[in-house]
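One chain of protein is taken out of this complex; the other chains stay put.
For clarity, chains are labelled A and B in written order, and residue numbers in each chain start from 1.
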Amino acid sequence: MAKTPVTFMLNDAETGVFVDPGANLNEVLRRNAGDLTTKHGCGQGTCGACTVLINGVPHLSCLTLAETVEGKRIDTTAGLAGGPELHPLQTAFMEGFAAQCGFCTAGMLMAAKALLDQTPNPTRDEVIEAISGNLCRCTGYEPIVDAILTAAARMQQRAV
Amino acid sequence: MSSIEFRKELFADERDDTLKEIGKPTIRQDILGHVTGRTPFYDDHQFDGMLHMRAVRSPHHHAEIRSIDTSAAEGMPGVRRVATARDVPNNLNTLLSLINFGRDDEPLCAHDKVRYMGETVAWVIADTERQARDACAVVRVDYNVLPHVLDAEEAIAPNAPVVNDIYPNNTFDYHEKYDHQKLRFGDVNAAFATADHIVEAEYQMSPIEQAPIETCGAIAAPETNDRYVCHTNTQALFFSLGTTAKLLDTASSRLHFIGGTAGGGFGGKVDSIVEPTAVLGAMLTGKPVRFAWDREEEMQVGAPRGGERWRIKDGVMGDGRIVAREFTGFFDSGAYMRLSPYAIIKGTGHLPGPYSIPNVASNVYCCVTNRTPATAMRGFGITGVDFAIECHMDRVAEAVGMHPVELRILNAYRDGDMKAHRRLAKNTALIECCQVAADKAGWAISPDAAAQSSKAGGGTPARAAIPETVTDEDGRIGERRTGRVPSTSPATQGSGRMAAGTMKKSPVSGAPVQNPDMQIDADRIGHKMGATPVDKPSTPAAPVPATAIPPSPTPPPAAPIPPAPPSPPAAAAPTLSSPTPSPEPQPYQPDKPFSRGLKRPGTSRFTSGFRRR
Partner (left out) sequence: MTLHKGRGFACINYPIGMNLGGDPSQALVHSTPDGKFMVALSSIDLGQGMKSVTRQIASETLGVPVEDVYVDTADSDTGPHCMGSFASRGTHRVGNAVIRAAAEARKQMMEAAAEELEVNASDLDTDGQGNIHVKGAPSRSISIAETAIAAQFKQGRTLSGRGIFLVPPSDADAETGEMTPVTCFAHAALVIDLEVDDETGEVEVKEINSAYEVGRALNPKLVEQQLIGGAWMGVSHALYETTEPFYPQRDHRPVDFNAYLMPGPGETVPHNIAVLERPAEDAPYGGKGPGEMCANPVLPAIANAVYNAVGVRIDALPITPEKVLKGIRANGGARPQGMPG
C-alpha cells in the first residue's frame, strides 16, 4: 500500500510521517508521531478524548484524515506546558481535583485551551458549551467547569 | 453549584481526629500525569511490529456452529494468523473458579454453539487493525439457528430452550441443592395475616453500560525470559493473570501483568477476556499483539450491569411498622454466569435493606438467557434491589399516610438489631443520614423522628432476637423444569420450623482472624474501638473516654446530634471554586531535609545517627 508523506508542526516541532491511505490523525499521532498524550476513546467522534487543535481550532483527531493536516499546526496536551512550568489550566485541574481516571483529561484540556485562546474571560455557559463534546464518566463535570473558570481568572489576573 | 460540608460533630466521640495525614485534602499522586497526558495507560505501551487482533462475532442469539471456513481470511493482505476455539488450550472457565465458586461454563471462543449475539467465534491477527477488520468480515461461519430465550423468567419456565448444558435448568445451582438462594427469617406469612396493610409491587432494573472512556484492552508481547508481558487495564490484576494462565494452560509464573492504571472501570474491567485473548495472540504469532474492544463492542459485547426484576410484598401495621417483607428476585445473568450468582449472595445478605423487620423471606434466581453476559457495575448486586426497596418504602408510606422520611426512621436498623442474615447490626448511621438530608433540604420531620439515634433503641430483647423461622425445601434443582414448582416466590406453606435463636455458623465480627504477626498496634488505626456507646446522644454527653485505646490528646466532647449548624472544617473547601487546599505550615522540606543535625563523634558518615540541635 502506497504511503503518503505528511508534514506538520506538532507542538512547535516540525514533524514528518508516512501515513497509510485513510489513516486517521489519532492513530498517526499515537503510532507514527509518538505523541501518546492524545487518547483514543471511541473512534466514532462521540467522546472527545482525542481532541487536538488544528491551527488553533479543536478537532476530533479520530475523525480527521491524517493527510488533511499537511502543513498545518497541531497542538496536543504534550505541548501545553511551557517547559517545566505548567499551563494554568493544568494547575487548575490539579488543584481542583478535576480528574479521576484521567482518560478524558487531555482532550478536555485541549477543548478548554481552544476556548481560552479565543475567549479569555468566558462565562460558565461558554465553558460548558466548549466542553460539551467531551465526555467524562467520573467527575460529573462540575469540577472540570470550575477548574477552567479558575484558570481563566488566574490568566486574566496575570495578564493585567 | 454544589457544596460539601463535613459534620464532624456527629459521632465525634468515636473518632480520633488528631491524625496527621488522614483527613487531609492531599492532592492526588497521579494528577500530574493526568494533566500532562503522561499517565501510562495500557495502550501507551507501544511495541515495534505490534500486530492487531479482532474477533469474529456471532450475529445470532443462539445457534449451533456447523462449520467455520477461515481460508478466505487467511489469504487477506496483512493477515498473520486466524485463530479459533481449537487454538485455546483450555477453552472453558468461570471467573470465580479462582475462589472455587461455580462451574466452568464459558469458553473464550465458542466452538459447538453460540449463546449470545456478539459471542466470539474466531479471531484474526493482522498487521493493522483495518486489515484485521477486513479479514474478520470474510470468515464464513455456517450456523444452525436455535430457538432463544431473552427474558429471565421465561428462561426458567419448563419449556424454555436450554442455553448451556452446564446449567441445564437455566439457573445457577445454589449449594448443589436449590435453583435459587433462599433467605428465611421468622414467619412472613403469619405476619402478613396480622398486618393492617399488604403492599406489593414489581420493579425492573435496566441493563446499563459501565461506559469507561477507555475501552477494555490489552497488549501482550513475548519477553526475553520465556515469559509473556501483558499491559492491561483490568480492574483485577491477579484475576486476569490467573484466568489467563488457566485458559492458556500455562504456569502463572510465565505471565507478567502490568497495569494498575485504568481509564475508568466501574465494574466493566473485571471479566478478564481481553487479557487471555491478547496473550494467546502473542503466543500464536511470537509478536506483540494488541486486542482492544472498540466502542460498539464495549457497549454490546462487553458485559453490562444485568437486568434485574424484583417483586416485594410488605406487611405493614397502621402505625407504619413493617412486620414482614418478602422478595422474589430474578437476575438476568445472560449466557454465562461470570459474577452474577455471587452478586445474588451479596444482595441476599443485604435484604431487607437498612431496616429492622422481624420477618423476612426471599428467593433470588440467577437465570441464564441468550443475552450478553452480565457482570459487575458500581453497586453490583445492590443498586437494583435498593431501587426496588426505596420505591417500595414510598408506596408503604402512602398506604399508611406517613411522612416518607419518618417512615424510614421508624423502621431503620440500629446498633444491636438482629439482621435477617442472622448477624447483629453495628456501626449503623441510617437515622442520622435521614435527619441530616431532610434538614439540608428544609424538609421538616417530627420532633420525635428528629430525636432518634442509631445508637439508641436498638438491641432490645425483641429486636436482637432471631425468631423461630419457617423453612421449606421448595425449588430443588431440576424440579421447576418438570413443572412441579409452580411458584417462584417463597413458599406460603412452610415444611419445617427452625428454633428461635438458631445460628448455624459462628458469627465473624470485628477484627478478622489473621496470622498473629500480621496484627497491628491498636493505637494506629484512628478510631476508638472501645468507646462506650452513648445512650442519649441528643443530650450533650460528657466526653466518653476510650476504654481500650486511649488516644493521646483528649478529643472534643460529643456535640448534640442534629439538627446542628453546618460547620465545614477549615481543611475542606466548602465550594469547588476555591480549589487550593491551604497546606499547613510545615518546617519539613522533602527536597533538603538532611542538612541539620550533629554528627556523633567517632562515627562515619554512613553509620551514625544525626541528631537535631
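A few notes on this one:
FYI, a residue touches a chain if its C-beta (ideal position, glycine included) is under 8 Å from a C-beta of that chain, and two chains touch if they have at least 3 such contacts.
Worth saying up front: this structure is predicted, and the values here are computed from it rather than measured.
Interface note for the absent chain: among B:108, B:247, B:434 or B:450, the touching residue is B:434. Shown as candidates are B:38, B:133, B:197 or B:403; the residue that touches the absent chain is B:403.
Think of the hidden chain as still there; on chain A it touches residues 42, 44, 46-47, 97, 99-103, 125, 127-129, 131-132, 135, 137-145.
Definition applied: only the chains that are shown with their structure count from here on.
Taken together, the chain B residues at the contact with chain A in this complex read 1-2, 27-28, 30-39, 41, 43-44, 46, 77, 128, 130, 211-215, 262-266, 294-295, 576-577, 579-581.
Within the complex formed with chain B, the chain A residues making contact are 1, 20, 22, 30-31, 36-44, 46-47, 49, 76-78, 80-81, 86, 89-97, 99-106, 109, 135-138, 142-143, 146-147, 149-150.
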